[in-house]
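Please read through the structure below; I'll follow up with questions.
A protein chain is absent from this complex, but the other protein chains hold their places.
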Amino acid sequence: MAKTKLDEINRNIYDIKNKDEYDFKIKKGLTPEIIEEISKQKDDPQWMREFRLKALEVYNKLELPTWGPDLSELDMNEIATYVRPKTSLNSSWEDVPEDIKNTFDKLGIPEAEKESLAGVGAQYDSEVVYHSMKQELIKQGVIYTDMESALKKYPDLVKEHFMKCVPVYDHKFVALHGAVWSGGSFVYVPKGVKVDIPLQSYFRLNSPESGQFEHTLIIVDEGASLHFIEGCSAPKYNKVNLHAGCVELYVKDNAYLRYSTIENWSKNMLNLNTKKAIVGKNAKMDWVSGSFGSKISMLYPMSILNGEGAKTEYTGISFAGKGQNLDNGFKVVHNAKNTSSVVNAKSISKNGGKCTYRSLVRINENAASSKSSVSCESLMLDDISVSDTIPVNDIRTDEVEFSHEAKIGKISDKTIFYLMSRGLSEEDAKAMIVRGFAYPISKELPVEYAVEMNNLINLELEGAIG
Amino acid sequence: MEKLKLNETPVRTSRNYNINNITLENIKIPENIESFENVEIKGESSKIKIDSKVNNCDLVYGLLDTLTNQVKEHANQKLMVSIDSKTNQEVQIGFTFDNKNSQLIDHIQVESRENTKATVIIKYEAKEGVEAFHNGMIKIHAKKGSEINVILLNLMNLSSNHFMSIENELEEDANLKYTIIDFGGKNSISNYYANLKGNSCQNTLNTIYLGKENQVFDLNYIGELRGEKSNINIEVEGALRDTAKKHFKGTIDFKKGCKKASGNENENCMLLSDTAKSLALPMLLCSEEEVEGNHSSSAGKVGDKELFYIMSRGFEKKEAMKLMVRAKFNKIIENIKNEELKNKVIEEIDKRLD
Partner (left out) sequence: MSNKLLEIKDLYVNAEDKEILKGINLSINKGEIHVIMGPNGSGKTTTANAILNNPIYTKQKGSIEFEGQDITNLKTDEIARNGIFMSFQLPEEIPGVSVTNFLKYAKNKVTGKPVKIFEFKNELKKYMEELNMNPKNMERSLNVGFSGGEKKKNEILQMLVLNPKLAILDETDSGLDVDAIKTVSKGIEMFKNKKNAVLIITHNTKILHSLKVDYVHVLVDGKIVKTGSQELAKEIEENGYAKYKQ
């Protein structure tokens, strides 16, 4: 069967570059002086300034990972870690500067806000430029704001939780994050409050040779529920950009949190992001994750099931094309009785791209009667791509039900023939099979994101669908 | 006494997961190797010859350079098995450790000629009370169209150290069946590597392990598929009781060019106590499109329902457990056609589960 021609996609809207205009851009590199300057620019409280300097020390002590993708091209001396856009935080799109607003318009953010979201945050480079939430949620006591405002308005709540779930010594890029973090969202959902409509934060990096280090801190209090969506993109530049965000989620007893991400960074981005959730008694944490962009991605969201009866589900897909190395996966630690985890991971490799599924399932001694089931499926679209599955299963007690399954393979010629006999071209047939393959993930996404994901798949499989 | 870090996986993952290699404390690698005389060879014939003319002890992986070099330089048993039988013939090599023969550094090489058939049984057994040290290397070269069936038994006692490096090279249409009975050793550390370079060659690896007390098993199995339509099947069944611990690292690596190759890996661990530990890393690596790879892994205790059912037929719990473990292992034990040996294995299971 003839090979489908699959070139690098035209990422159109995602690739719109604005002029590199800013209010302030820190000089490149990473020194205590630079950290002090960021802290000054951000008007940090004293404890945060000290925290940043401490994190820098940890950063300097930790080694790069000895496994996974090669990060040698990352030179922190070439990265500006703080870029303040030429606007302050706004609560009306009218007040956001024209070119920045246009970018978010094209990404469909204000539109989605009107139609299907309860609140929106939009970050441009290092600072949040827009934040707004529906009145009724404000009345119910829900807090949704940028991290900087949270640090000033709710200092105790922030201090109690900030980098406690993800401590700075977790790995080198978390330490880096601790030193230079800026922007991000803070959410607090009070006890018993159910937020039925999702909140969404969108992160856009425009400035070349820079990094984005947003911090997302979400606390869903007892019995409350929330669906939070995160989107990210950037135009492509020749030199590497870095994203080392940090997401800390506290899902208290009987609470529910769904965290959905569509990551579409440009293909010069190193996405070294860290996400972790601490899940309480009978609470549930669901992750939905689509990873399409980035040159290198190392992303392993983690659920720590600390409360009895806690549950977690991870549904994720990675799609690696030319020049991409997407090393993604999931980690779960069962730390209490009757906990359960379900993993459904898929990957697609084409045009020389590499996908790795890397994971950890740990069922600790104290987690009797726990269950975990993992399923991974990898699709190879040609013979120059790579797909690896590297799962660690660490079972430390006997009263468990643990199972893991993985499959790797290509689209069968028989299936393509079947679809072609119904009038579909080979490209159409492949695109249909790939979309079907991704369906278990896209169906978990809000409808406009599912549409975006299908569009991304179609873009990636050039020439598909009319 | 040394601290050894050995049996590296072909691809690393996070160090925090403690599976990239295994660290053993308080191991003494003996320097002045004594002789080892307790070797019994059965079934030698004009078609299967055994001499000491081994000629290749280079390893692609191996457990650790120190151990590989020890075999290279200080092997106290060298056995070259040359196969020229057109119909299946069986040869047995048995090593028995006792107080006078407590250190074995053996190098076994098996070479088959084209289109030959043979069964090779290799057994390591240690008498109770002996603190034995075993460092062994088995290298097999299966030539075109040959069928080799290997049964490897580790029946060491629980005060010994058992290190095993296995490497296989498979030519076109070769069929290598490996059955490993991995029961003994305070530490049983093994590295198995198969290079499936010939088209349509096939490798089956079936292992059962059984751990008790504070036994540690570290199994590092690697299959690299290079030949078109080559196929590997790895099936591992194990049971752990007391505070026994097992690390299973299984890698099926589809190298570029292995069109239409397939690989399956299936690992199940029965946990017979709440302090036994199972750590597994079943990897699939793939750089070729037209392949089929599957792996599955599971862990858990013996099902209460099944146990209840068996006990309702008058078995006491311990007996019922034994029955369940044997039932799980049965499929693999059936690979052993030699009845005497098969009974020996079943006996060992019962003994070790008592």
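Order of writing sets the labels: A and B. Residues in every chain begin at 1.
To be clear about the criterion, a residue touches a chain if its C-beta (ideal position, glycine included) is under 8 Å from a C-beta of that chain, and two chains touch if they have at least 3 such contacts.
Quick caveat: nothing in here was measured; it's all calculated off a predicted structure.
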Quiz prompt | Touch partners, limited to displayed chains, of the chain removed from view | solution = A
Self-check item: Options A:45, A:352 or A:440, residue touching the unrepresented chain
Solution: A:440
Quiz item: Where the complex has a chain not shown, which of A:87, A:415 or A:458 is the residue touching it?
Solution: A:415
Quiz item: Which is it among A:55, A:320, A:400 or A:432 that touches the chain not included here?
Solution: A:432
Exercise. Against the chain that's been left off, what residues of chain A make contact? List them.
Key: 1, 412-415, 417-426, 428-429, 432-433, 435-440
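By our rule, only the chains that are shown with their structure count from here on.
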Quiz item: In angstrom, rounded to a whole number, how far apart do the mean CA points of chain A and chain B lie?
Solution: 42
Exercise. Provide the residue numbers of chain B that touch chain A in the complex, in ascending order.
Key: 11-15, 17, 19-20, 254, 256, 259, 269, 271-301
Exercise. Quick one: which bits of chain A touch chain B in the complex? Just the residue numbers, please.
Key: 65-68, 358, 360, 365, 368, 378, 380-383, 385-410
